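We show some of the complex, not the whole, and keep each chain where it was.
We call the chains A, B, C and D, going by the order they appear; numbering starts again at 1 in every chain.
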């Protein structure tokens, strides 16, 4: 078939790579956003009031079970139209906010399972030794809760990276967008899309391996059989 | 969808009873409203296919930039989006004969704060950004008028370009005159302004001639289409459909001497 | 209120496509998940490596990229007739999540306590009987919640098929929005609610599955 | 007679609808060693967890050193104790758990040092010295920089005891501290407790299934059955010469 052209394939590389810093930039920013917002969810979830707990749980569930693509559209197209609170965000900012919020609900759950994976006995020992509430969290619980969440957080970083191309639909000039625009200028998308696939594979596969290694390392550090269940 | 690679033969289409056409939701060429496909290019194509004995025309909505790759990939049998014939595009698709002609249009923020009435005005004011639909001929016109690439941003379709200007992400948007006018009217907003005093750029490709397009492999379908199109031009159907869709006889009907070949070889480009 | 109703009416025209793609792609993904998950446990290195390649390929790249790629490339490069876009959507989502589910299948089988295998050997069950009567029944229970979660992921994934011009919920929403920008907030809110309502039964099933999986498994 | 350091006054405890302690009255005197025995589910653990403030009684009072543990005076009214009140009294009490509950992210020296430093605000240097002494006393002087995961069960339990001891509680609670250990490792832990019991003047409450050990160490033995103290007295009275059929039946199970 004459649809595949190696000439075009090699020509497309530099063009598409121009979008890589945008894709990676959005991923990192959105991830930081999600790390912070996840904390907010975690604390909201710990409010003992039943009704608040119910509302928070279902708001999280709502965000988590609706398509990020629609959420992006909402933030990009609808948000500016909302009176008073409406703000116009650039594609970059929209993607950061959109993915940040979407994934914060997952990350909040990871934090939660991290905290819950600390055995009850640790709380009891801390009480028996008469620690203050703050010291319990600071000295006993968090140092144990956080390390086992690191691999899961890493996994979500990669998952997020793979979702970011969705934002090309709101004009984010990441690699998928560059590929589309290369394709529309050259009237053929295959080489460009193949390149995008290769880029994702090359970046995400080794990172996933790295995280696996990290996981093994963390698991053998203390006598932990605590595994943070993936929640997807 | 394209049930065979790069579009089906006429016989196969007749057999299956419908033809699938790609469009990009751009009034007044081809767009969907209340669940129905409308627009001049669509109406003409529908009439032509009827003439060829195919009753039903199904639409396949695409981002503008993906229309040509889409027809090549056989995702639909023809593009009926009033796509302007250009020599470059003609290397990648087969154009039918011209169905219409049009110039460019410009929409800016209400009150035209940057006082833009031509592409040169944009070129001369580095602060101004203009948003264009990806893959549109307007991009090339802007470049030829001296607008730098930094000033041009892209969106996938016309509604998105309007949304961008309306929300202040860009200062202006350009597209074909008919498109800009129709989109401006349907947007029905006080935030925007259609620049009546816009000066057409003096560059190759303006005015543009819109035509249906087919996959490079589908010469036979194009020939059949062209023949039926000529019949409908001769009996006045095409002109009627154009007028119904708001096109003016003086400014929007292509001259009889203008053919796809003359455009592609540069005589009329 | 009137607006919400007319928006809902318009969107509901896309319900069939969204739901039919969800059902078909889930079934396809479950099938792929089981087949490749079990093949990953095979004794033959070649089979394992080959299945691994499929899994890494689809987990390593984005669904949207796979969808576009299948949409443009398959017909052009190989001249394979995949039929309608509906089928392309189903295949893309099915292959993508099938790869994820295969890890769930493999993980669950491996997670069945070694003691169960040993007890099965001590009772002299054959390898096949061991798998059929002891390991799989427990592994399937463990898989259920993850299958539920991934089905919700697939529901979210179906929104992508609007990008290959399938007339799903989001497609009609985008059309509405393009002719009516100022209503965008309401339109997208209603779309989100549509998806959420579709997700609700899945959410409850998943919770139910969690209860089931907690019972009847040794670990 | 000296005043008791802890008094349980008609203490009840229910979980949901189930009453697991049905009126416990008990005095613990300074330096007294009490063993609590009884069938599984009789409420042994619950009794000492209430004193450690890990469980709140449903009814009745627990008085520690003259102060009501779970209630406090607020503007002349007795109200539920708040965390501040609990922390004040809790300083007198230490506990060793069945599953050790060592902090896995700290070395065993750090395990011992963190509470005195952060809770009592003592000087690091002093605490370190005392902790090392204590770890030596339980026979782990050479392991101070190891992490808990590097120790055997018996060693872990000895660290747990050292950790509780450096806090210098007036009363120490032990909840079946050997029952999670391999049979062979039980001896070393009991040895350490025996040593503490002989040489320290803390009060001690030991929940245990080791009858020989209870006989050896305890001044007083409580037999708990179905949420009430069914029998109490000197160790030999209860373990060797009880006439209560419930006690006899229970003890018979330990002679296989």
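Following the convention adopted for this analysis, contacts are C-beta pairs under 8 Å (C-beta built on N, C-alpha and C of every residue); 3 or more make two chains touch, one makes a residue touch a chain.
Because the structure is predicted, anything quoted here is derived from the model rather than measured.
Asker: Taking the shown chains as one copy of each kind, please give their copy numbers in the entire complex.
Answerer: Full-complex copy numbers, labelled as displayed: A x1, B x1, C x1, D x2.
Keep this in mind: only the chains that are shown with their structure count from here on.
Asker: Determine the set of chains touching subunit B that also touch subunit C.
Answerer: Common contact partners of subunit B and subunit C, which must touch each of the two, are A.
Asker: For subunit B and subunit D, which third chains touch each of them?
Answerer: A
Asker: Quick one: most central chain, C-alpha centroids?
Answerer: Central chain: A.
Asker: Would you mind checking which pair of chains has the most C-beta pairs in contact?
Answerer: Pair with the most C-beta pairs in contact: A-C.
Asker: State, to the nearest whole Å, the distance from the C-alpha centre of subunit A to the C-alpha centre of subunit D.
Answerer: 46
Asker: Counting only Cα atoms for the centres, state how far subunit C is from subunit D in Å.
Answerer: 53
Asker: Taking each chain's centre as its mean C-alpha position, how far apart are subunit A and subunit C in Å?
Answerer: Result: the chain centres lie 19 Å from each other.
Asker: Name the residues of subunit C that each touch 2 or more other chains.
Answerer: Within subunit C, residues 72-73, 76, 79, 177, 181-182, 184 contact more than one other chain.
Asker: By the touch rule stated above, which residues of subunit A touch at least two different other chains?
Answerer: 3, 77, 169, 189
Asker: So in the complex, the part of subunit B that touches subunit A is made up of which residues?
Answerer: 63-66, 68-69, 72, 89, 91-93, 134-135, 153-156, 160, 163-164, 166-169
Asker: Report the residues of subunit A in contact with subunit D in the complex, numbered from low to high.
Answerer: Within the complex, subunit A touches subunit D at residues 119, 121-122, 124-125, 127-133, 135, 139-140, 143-144, 222-224.
Asker: Could you pull out which subunit A residues touch subunit C in their complex?
Answerer: Answer in residue numbers: 1, 3-4, 61-62, 64-71, 73-74, 77-79, 81-82, 162-163, 165-166, 168-169, 176, 189-190, 193-194, 196-197, 200-201, 204-205, 208, 230-232.
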